[in-house]
Structures are given as structure tokens and as C-alpha cells.
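Heads up, one of the protein chains got dropped from this complex, but the rest are sitting where they should.
On to chain A.
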Amino acid sequence: MSIFGFGTNYKLQINLDPAPSNVTKEIKHNSTSATSDSPQPLPNDNIEVRTVPVYTAEEKCSGSVSLQIPQGKKCEHLGLKVELVGRIDMFYDRGGAHDFISQVRELEPPSTVYDSKEWKFDFDFDKPFESYRGLNVRVRYFIKATLTRNYSGSLTSEKELCIQHQSTEPEINNSIKMEVGIEDCLHIEFEYEKQKYSLGDIIIGKIYFLLVRIKIKHMELAVIRRESCGSGPNLFNESETLMKFEVMDGAPVKGECIPVRLFLAGIPGELTPTYRNVANKFSLKYYINLVLVDEEDRRYFKQQEVTLWRKTLG
């Protein structure tokens, strides 16, 4: 298939070797923005699901580029190159893209090819960021092959990759413990077993009610993701409540201890690890917000940051 109206017979194609982990991931794509050069925010139509291989930061990604030439034809070109690009697309402000990686491999100097041919390539270097699709920003990795021709335009082909950073159990993982309250009104102590959670983890905790003078209706935990882009005056914060999880119904009495158990796996949508600083462009943090609602619908809350990390690919 060709994306151009003519020269249909020439086909340039990237074939990736299976990723070492052999993990793949389905990514929803808008078919109208199939190329790397159209970094517009994606409207929700024409969604196409593509399966992409998943690589860790260090894993080599290899594959081949094949050129198919119809029988009896030849192809004169000015060179074939393949490049791996890591790009941050910004949708906020005036937008813009920032390539933090751009590795190029010259596969063929300018020449004439008479027969269908295949060129192997591999890229073996660290990929510093995870693939990410957020509200105002996204991180993408893709491999692009370009066959430059003089007159009839270039032939290109593109393949997206998914990069995920796999971590090991953090060595230091203290619990979160805190006493909060409003004087003579509400006094609670909460405790979450740890501060750092893998994506499939369970948030386990306890809430002790030391003083209850308000009529509590219920209590919930909200999982919030905050995406911060830019810096200084151009800082854009976008908070998103991923889930509201009711942990208590009714009003406890003094001395009550309410258990908390929240399965991160049960959160709709996709969790990612916490990104502290992605190329000075953005950061992504997760918070759990403990909210107490009283009978007059007043809300009392305390927000705590939790760090998420990735244990397994997928």
C-alpha cells in the first residue's frame, strides 16, 4: 500500500524484530495523524487500535527495512536512512515538539536498486523517558525510514514503539503516617502502609478517628494524577481524578479505626509511573486525597503524594 497517489508499486516497510520481552501493547491511534509530523491534539474520531512492541529503557530495538520494487523496474535514490526519534509533543500553549532523541542510521548511499531488498538495522542506546499520552503532553518513540528520491518524492515508513521503564522494588519505602484535624472538631490519624506503589499494587491503610464532632456522611479516597507542563509563568497544571473510592459509610465514633484497601488495578484508565522531570518539559505526579464529607456536604480533605513505579511491562 502506498500513501501517495502514484508510485504505488514501490513499497518501503519497517519490520521490527520482536521485543526481547515479547510484550506488546495496544495503542489507540487516530488514523488521521498517522505520521509524526502532525502533532495536533487528537479528536476522538477514526480511532484505530495498533499493537506496538514494548521495550525497556536499555533494550536494543532491531529490525529491518524492506524495499519492494515491482518486477522489471528500478529505483534510483539519493540514500536510505532509518532514524529513531524520541519526541515530546506539547499540546498546550502554542504547542510544539521537542525531539530528545534522534538517532540516524544510513543504510544505503545514493544508488540505484534493481531488485527488492532488505536492510537490517538496530538502535542500542538508553531511552530516558517512558512513552506517555497525557492531557497536554505526550512522549512518543518511533522509527522512521526514509528513501530520498530526486524527482518522485521520498518514500517513508514509520513504526511506533512503546518504552516502559521497569524498576525494582524501592529499597526505602516508608509508610505515610499523619495526624491531621481541625481543632475541637475533627481529629484523625491516617496511615498508608507505604509511599511507593507499583502499578498493580494495593493501597492499604487505616484511618483512626481520634475526635469526631462533625456529622460525617461518608469518607472517600480520590486518586489524582497531576500533569505539570512548562515552567514559570507558563506552567500548566492539569489534575485529573482517576477514581473516587468510598471507604466509609456513615459516621464513626471516637476511637474507630477504618481499614482502607484500594486496588490500583481497579482504577479505570491507565496508570503510569510517577515522572519527576521529563526533559524539563513536564512532570507527572500521583496523589491520594482522603476526603471526609459531612451531612452539610462540606468536604474535609488531606492530599498525600504517592510514588508509582512500574514492576512489569504491559
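Here is the rule we go by: a residue touches a chain if its C-beta (ideal position, glycine included) is under 8 Å from a C-beta of that chain, and two chains touch if they have at least 3 such contacts; residues count from 1.
Heads up, the rule we're going with is that contacts and distances are computed from a predicted model.
Selecting from "Vacuolar protein sorting-associated protein 35", "Putative guanine nucleotide exchange factor MCF2L2", "Mini-chromosome maintenance complex-binding protein" or "ATP synthase subunit gamma", the unshown chain of this assembly corresponds to "Vacuolar protein sorting-associated protein 35" (UniProt protein name). Residue in contact with the omitted chain (choice from A:28, A:244 or A:299): A:244.
Interface note: of A:158, A:256 or A:294, the residue touching the hidden chain in the full complex is A:256. Listed here are the chain A residues that touch the chain not shown: 215, 218, 243-253, 256-259, 261, 263, 265-266.
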